[in-house]
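Apart from one protein chain that is not included, each protein chain of the complex appears where it belongs.
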Amino acid sequence: MYAQMVKTASDGVKSREDMSPEEAAFQAKIDADIKIEPRDWMPEDYRRTLIRQIGQHAHSEVVGQLPEGNWITRAPTLERKMILLAKVQDEAGHGLYLYSAAETLGVSRDEMVEMLHAGKMKYSSIFNYPTLNWADIGAVGWLVDGAAIINQVALQRTSYGPYSRAMIRICKEESFHARQGYSAIMKMAFGTPEQKRMAQHAVNRLWFPALMMFGPSDKDSVHSEQSMAWKIKIKTNDELRQQFVDQTVPQILYLGLELPDPNIKWNEERGHYDFSDPDWSEFFNVLKGNGPCNTDRMKDRVGAWEDGEWVRDGLMAHARKKQARKDAAKIAAE
Amino acid sequence: MADVDNKALFEFLVRMGDNTLILGHRVSEWCGHSPILEEDIALANTALDLLGQTKMWLDYAGKVQGEGKSADDLAFLRDAWDLRNVLLVELPNGDFGQTLMRQFLFDAYHSIILGHLLKSSDDEVRAIAQKASKEVAYHLERSADTVVGLGDGTPESHRRMQAALDYLWPYVGEMFETDDIDRAMASAGVAPEPSGLRADYDALVGRVLADATLTIPEGKFAHKGGRNGYMHTEHLGHLLCEMQWLQRAYPGCEW
């Protein structure tokens, strides 16, 4: 997840007749579910679209540390603090795996980070919402990671080898996230009236932003078709969103909380829950930088990067000195 | 095990546990804000180790105290004057260099004392030390490397590390203060007298700081008041406000 509205570098899907022999062979490999590896030939558009998608995904993991990190120092017990810290640390790890996957496409991590900071690359809209009470931590793990997993499980089958392998590793680690979130919010929902109130508040605030994570409806999503043909997108936004709603509504009911949307109703005919569309104007506003936390999130990330420059440079300078001393000693010995 | 005064043993255990509690908290403040992802992940590992150790020390402290208190009760429901951590660990993080210098100065002490606790006459202390000493050996290796790397890095990183050392050095002495509680622990074979650890510490720290091309400040003055609870810094109260807020605002909840 965490890659919304990724523009494909091309317009629409090419027909077989318009493809060069290389492109046709490439598409045939994808159709046969053969993974594309870094040194294989690939269309430039595929490469650039993947850099955008994987980069956005990586940025989301890293920016995604912030809303949950917001509660590490206020976690109510030692165990909750350790669980949360380990979880947020995993997000950093996932960011790292994904940056590594993107790096195999010929872009460096620093370049991607600098593009993020310059506003040339994006991260998931969800992380521009605040975490306001302790139940938000449960809700983020359960709803946000829950939504992410739905997409990530599908992406394990993506056509680009390094991306697929990163997704497999991430999915293995991620299933702990949704479960720890649900276990945390269970304590709240079944706790004191104040705790239950926090849980309800968290679900009400995060429900629609979680639905937005899947991106706009497919009928409005111009880039989906090419990405699906390239198998860097596996299911449509609407399919994934429906899957999320169907799996989550019974979980809300189990907690004894009110549904965050009065239009949620089981539809016997479709075999799915009906639900209200999120307010897409809000979504586009958040993408434009007008979400509640956009400015703070970027300030945090850019600040960390700039404040850390002397550290990165210092350790690099030391490594070079050490190498030079080793080389000099070797020459002296010879 | 020799006869041990439970009150003194409790004090010793909260000194150990509060050091790791407060330092673990401080290190966790970095999460999401480190200079590079690899360091972010490494710092989180350090904080997790320290918090895990806290749970062990304070659980045992609660048992020894005999008032039915859990590690969480001790961590979240004591006020500043009841905390027994050394001042060094409650100082603010400052820049990354100051955080790593503080970490190194503490890790060096921590690894030495844990080495002695492996031979403690108290079974539980020995068991905790066995787990913790392996974790701390790695902390020390990592923080020492970073201190050397940044001390002997660029002129800017050198300057910052020297400033961090100058600021933190007056807080080193407190770790080696020895009082009646320490003497009681030593005579019962539970723990060594801290003053006896100083020579090893100076040798270790001196070696690393020399590699880091940093100069240990001349002054012998040592701030104290943390490990006996007499006078913490102003920083601790703010840290506790944050750390204990939920438990204080909504008492008696399960989380």
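Remarks
So that you can tell them apart, the chains are marked A and B in the order they are listed, and the count of residues begins at 1 in each.
Note that a residue touches a chain if its C-beta (ideal position, glycine included) is under 8 Å from a C-beta of that chain, and two chains touch if they have at least 3 such contacts.
The rule is simple: contacts and distances are computed from a predicted model.
Name of the non-displayed chain as stated in its UniProt record, restricted to "Ni/Fe-hydrogenase cytochrome b subunit", "Amino acid ABC transporter ATP-binding protein", "NADH-quinone oxidoreductase subunit N" or "1,2-phenylacetyl-CoA epoxidase subunit B": "1,2-phenylacetyl-CoA epoxidase subunit B".
Of B:Lys55, B:Arg142, B:Arg160 or B:Arg227, it is B:Arg142 that touches the chain left out of the display.
In the complete complex, the residue from A:His57, A:Lys81 or A:Arg109 that touches the missing chain is A:Arg109. Per the touch definition above, the residue from A:Ile51, A:Met212 or A:Ala229 contacting the chain not shown is A:Ile51. From the set A:Lys14, A:Lys35 or A:Arg169, the residue in touch with the chain omitted from the display is A:Arg169, counting the whole complex. The missing chain lies against subunit B, touching residues 36-38, 41-42, 45, 138, 141-142, 145, 149.
Against the chain not shown here, subunit A presents residues 37, 39-41, 47-48, 51, 86, 89-90, 93, 96-97, 100, 103, 106-111, 114-115, 118, 120, 166, 169, 173, 312-313, 315-319, 322-323.
Just so we're on the same page, only the chains that are shown with their structure count from here on.
Taking each chain's centre as the average of its CA atoms, subunit A and subunit B sit 36 Å apart. Within the complex formed with subunit B, the subunit A residues making contact are 62, 65-66, 69, 72-82, 85-86, 88-89, 92-93, 95-96, 99, 134, 184, 187, 191-192, 194-195, 300, 303-305, 307-319, 321. Per the touch definition, subunit B reaches subunit A in the complex via residues 25, 28-29, 31-41, 44-45, 47-48, 51-52, 54-55, 58, 71-72, 75-76, 95-97, 146, 148-150, 152-154, 156-158, 160, 242-243, 245-247, 250, 252-255.
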